[in-house]
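Just one protein chain is left out here, and the rest sit where they should.
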Amino acid sequence: MSKENKAKKSRVSILGLLFGNRKKQLSFLEEEQLQSPMRTVIKNFVANKVAMVSLIIFLIIFLSVLIYPAVNHIDLTYQEQTQQNVAPGFNMMKVPKKLQGNIKEISVGSTFSVGVSNDGEVFVWGKTKITSVIDVKDIPENMGKVVQVAAGADHVLALNDQGELFAWGNSRNKQCAIPENLKTVKNIKRIYSGFQCSAAVTEDGNVYFWGNTGIIDFKIGEYQGQIDKIAINSQGVLGLTKDGQVVSLTANELAFSRIPEEMGKAVDIALTAQTGAAVTEDGKVYVWGNKTKTIHEGETLEGVVSIEGGRYHYTAMLANGDVVAWGHDDFGQSSVPSKVNKANVTTVYTGYYQNYAITDSGKAITWGLKGYILGTDNYGRDVLSRIMHGGRMTMTIGAIAIIISVTIGIIIGGVSGYFGGKVDMILMRIAEIVYALPFLPFAMTLSAIIGNKINETQRIALIMVILGLLSWPGDARLVRAQVLAERNKEFVTAARAVGVRQKGIIFRHIIPNVVSVIIVSATLGFASAMLTESGLSFLGFGVREPRPTWGNMLNGCQSSTVILQYWWRWVFPSIALGLSTISINLIGDGLRDAVDPKANER
Amino acid sequence: MENKKKDKKVLLRISNLKQYFPIKKTSMFQKEQLYVKANDGISIDIYEGETFGLVGESGCGKSTFGRTLLQLYKQTDGRTMYYGRPLDEIAPRYMEDTLKHLSTKMKNYETHQAKADLLQSEYDKLTTDEEKYNMHAKVKEAKKIANDAFLDIVQVIGGFFIEKDLQKVSNTFLKEYQDNVAWCIAKEELRKLESEFEAAVAEKKAKKASQSDIDAATAKIKAKVEAKRNDVKAKQATFEASKKEIDAMRAAYKGNAEFEKYESYRDEGVDLARLTEEETRRLRKDLQLIFQDPYSSLNPRMSVGQIIGEGLNAHKVFHKNKDKMQDYIMQVMEDCGLASYMIHRYPHQFSGGQRQRIGIARSLALKPKFVVCDEAVSALDVSIQSQIINLLLDLKEKENLTYLFISHDLSVIKYISDRIGVMYLGNMVELATTEDLFAAPMHPYTEALLSAIPTTDVENKTEPILIEGDIPSPIKPPKGCKFHTRCKYCTDICKKVVPDLEEMTPGHFVACHHKRNVVESK
Partner (left out) sequence: MALLELKDLHTFFQTKRGTVKAVNGVSYSVDAGKTLGVVGESGSGKSVSAMSILRLLDSNGYVADGEIIFDGKNIQDCTKKEMYKIRGNEISVIFQEPMTSLNPVFTIERQLSEPFIIHQGMNKKQAKAKVIEMLSSVKIPNPESVAKQYPHQLSGGMRQRVMIAIALACQPKLLIADEPTTALDVTIQAQILKLMNDLKKEKGTSILFITHDLGVINQMADDVAVMYCGQVVEMAPAKKIFTKQKYSHPYTEGLMESIPRLDTPAGVRLEAIPGAVPHPLDLPKGCKFAPRCKYATDKCREEEPTLVKIEENHQIRCFYPEKEMRKDGK
């Protein structure tokens, strides 16, 4: 084949490649002729399956931690005691099939719900495991036909048709210890379960309250015997008297204790964590207390019949059968699905973050918090969100640290390698001194000494700088060695021999050949910087709570309880950290193999 | 090396070239700095248009010599005079230095000369051979230093060496020198402008603009070129004038025998060793190198076009005229047996022989006058070697090149060279025309080397003359004649006195105390 023909052929095949015409198999020699060294590197890298899979994994992690925090901002002060240590899963509102269509009543607990069927059978679903031994799913036997249930934060009350009261679940604060004087009372009208406490209202307007009186200082006083219904949250109790007056039933003053006086006669009351609400005779809603965000929106409603309170939202039934919800919407608890209002809803049950609308056929339509994909931690914060935000922090710190270290490394290594002699000697001795500093003790000491005097942002910057300043000697040595090797190569001599200036030699011959090595080293260094940051944060010397990083997420997992019971709190951050560092390392290895021309010879 | 062939023009005159590489001290307490004496006083003339073959075993310093010659290493000592360009085209800075400090230099020379004379007289008083042997090197060294100081001066000012009023000489010459520099700078600027103008015209032409359009668009730059041209002419006139002034001064000494004697030392060559880095860089255009290893000598990240074009860019040969450069590179590639369509390919896509052609193209693109071929065919396969040799010979003929062909392969050297120098441990031991050397080698080493080459001749398989032992280390070479440890003719003098390279028959030099023995034994 003549050379001209060959050229034509290769041109044709370039076109073929461009237009996806891959029918004709090129011989590898022809293929090779189409390749610049850069393309060969890319081709080698792409051909490396392990590296490519790692790259994809890393990109997914990288993009997630980049995009997720940008879309979902984190509230660093967020804490939710009712959602602590929730296991991963989406079954919080998964109404059992046997119950569906036969619902008599549902009561919503913090992470679980209790329902009773028309046949009086009790069902518990959701995250029912309270501690390693206590599970609210362990329903007491021989309760008979249950007519009423009430779910609290960690316990359940049930009332059967004989007027007998049952309680199970966590009883550390005596919330399950039914008072002796109540056991004889048979005219219980309504039972209530709150945060570590329980209450019952009798037909004759009496209220019995038991449980953790340390949290709620219950005081009924003059209203005993007049109460129609009550509402409980984690701090207090509101009561509605039979003549429509809303009263606070706690001894101490609370945010929602000051009940508006102009309200008139109320027919229903509800509580969220910080506010109270009442529906008046004329179908209007009044909200008082610590009114945050959109919690007062319901005040414009008309024709309200009844109201239910969640943790930070309300739901109300209107006279026309519509269901309205307002308040916080973090978990979609205020977003009533459209099918609710299409169906014929009879009752709405709301609590915490979950809502159940019961239709006339006894079926439940649910909205709100289904669960957490990766569970929550000991402050009730979503682990997924913290992993994403923490990942961004960890990667940012790693990246900036590696940029600092690589920049110093390139400058010092480059100068050292290119000029040699005394400069080289001095710089390399400095590098050795820095290399000899024991990293962890040094970083810990430094962080401990000045870490407390500065604010959070400065601390983070400090960690980046410490990481960067202590890890450059490796890069410097690498660059120096590479520059030395390149400088002595024949093609550099050749460039000098044709009269290329020193600048040209440095930029055209030495740097391009050093860059690949730097990229590989920076990639590997990135992984180790991330690990080091995590190590520091894990030990408490890096980024501190509540700002998440992968390292300090693991910080809370030093106790055996967490490791054994709340595995999701350490498994997921570990997986994220491990997966990223391993994939970065594999990418780095892949790059090294792709760059190394010797790997191409085989 | 005073003998000059009248009919041939010397291109390079290397005298007493030394290249020592310091060795890193092995311990802090090592006082003496050791050197690898890669080249230990080499003197040769290379004539224009010839191929000078340099042969020797590994470690003899032949590659170092080639590279030192091109000033790729800073030479330790010696003069490397280059005659490829008139002195006033380069106007080296060291001339200015000499002219400015003429009187100090003169004093310096006088003290050195006095020292040398003293040593010589001491040497002459010595009676025993033993003492003379020991003293010999010292006297030689002192003489050399004095001579260097002397040459530094007379090569620049020539006969005015005898002039009493050095200040006047200094001033007149300095003026001439400065005018010369100004002229050179103007010329270079003009060249760049012309190239720019040409590029501008070509660009317009490519767009099929009419002649009047072209004229209009390039009028500005054309005016610049014209202005520069006049400037160059003016500068040249000034320079010529100051030159005439010196000629007038010279005329005053007409007939003065002493003046004429010193005037003959005046050298129109450029001492490469004393040029500044930038001057050397500019001269690299003339002096090129072809490497042994076609793999490591090409940057794997540059395409063939970039590799060949690098030198052109560095010297701004096609200043701002990319198209013309590309055409030129393709032309060079064709000349070197590479298809021009390969211009965008990368080195790894070529075979060894083709890569060597790229290396050759890179060197020859600059239109050099002198090329060092450093083992240019040694790394190639047998069947490729001859292709490259043929190419080198063709190009030499076409471009009127001068080669310094370095190889350990005597058959190749014999085939390609006009004259051959044989090196051993940093010294030239024998130098002769190819026919002379092969017909009658005078140095025992040459003799052994020639007979050691395995030949494909079946009929007269001669038993090779084996030389015992290994090549000594160039760090601590043997005293006296460096070959004496392996030489069968070795006598006492060989162990003590370094033999000089002497001309035995016209054009046949040998450095051996016993060269006659060799001739007789043959």
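Labels A and B are assigned to the chains in the order they are written; within every chain, residues are numbered from 1.
Convention: a residue touches a chain if its C-beta (ideal position, glycine included) is under 8 Å from a C-beta of that chain, and two chains touch if they have at least 3 such contacts.
The structure presented is a predicted model; accordingly, all values stated were derived computationally and were not measured.
When the omitted chain is restored, the residue from B:Ile90, B:Val232 or B:Ile467 that touches it is B:Ile467. Among B:Gly353, B:Pro441 or B:Pro499, the one in contact with the hidden chain is B:Gly353. Checked against the full complex, the candidates B:Val139, B:Val332 or B:Ile416 give a single residue touching the omitted chain, namely B:Ile416.
Among the residues B:Gln33, B:Ser58, B:Thr111 or B:Asn400, only B:Ser58 touches the chain that is left out of the figure.
Summary of contacts with the chain left out: across B:Ile44, B:Val225, B:Ile389 or B:Val510, the touching residue is B:Ile389. Not every partner is drawn; the one left out touches chain B at residues 57-58, 351-354, 381-387, 389-390, 393, 408, 410-412, 414-416, 434, 438, 448-449, 451-459, 461, 464, 466-471.
Everything below uses one rule, namely that only the chains that are shown with their structure count from here on.
Here chain B touches chain A in the complex through residues 67, 70, 72, 281-282, 284-285, 288-289, 291, 293, 296-303, 310-311, 313-315, 339, 341, 345-346, 348-349, 359, 362-363, 366, going by the rule given at the top. In the complex of the two chains, the chain A residues touching chain B come out as 3-4, 7, 32-33, 35-38, 40, 489-491, 493-501, 504, 508-509, 512-513, 597.
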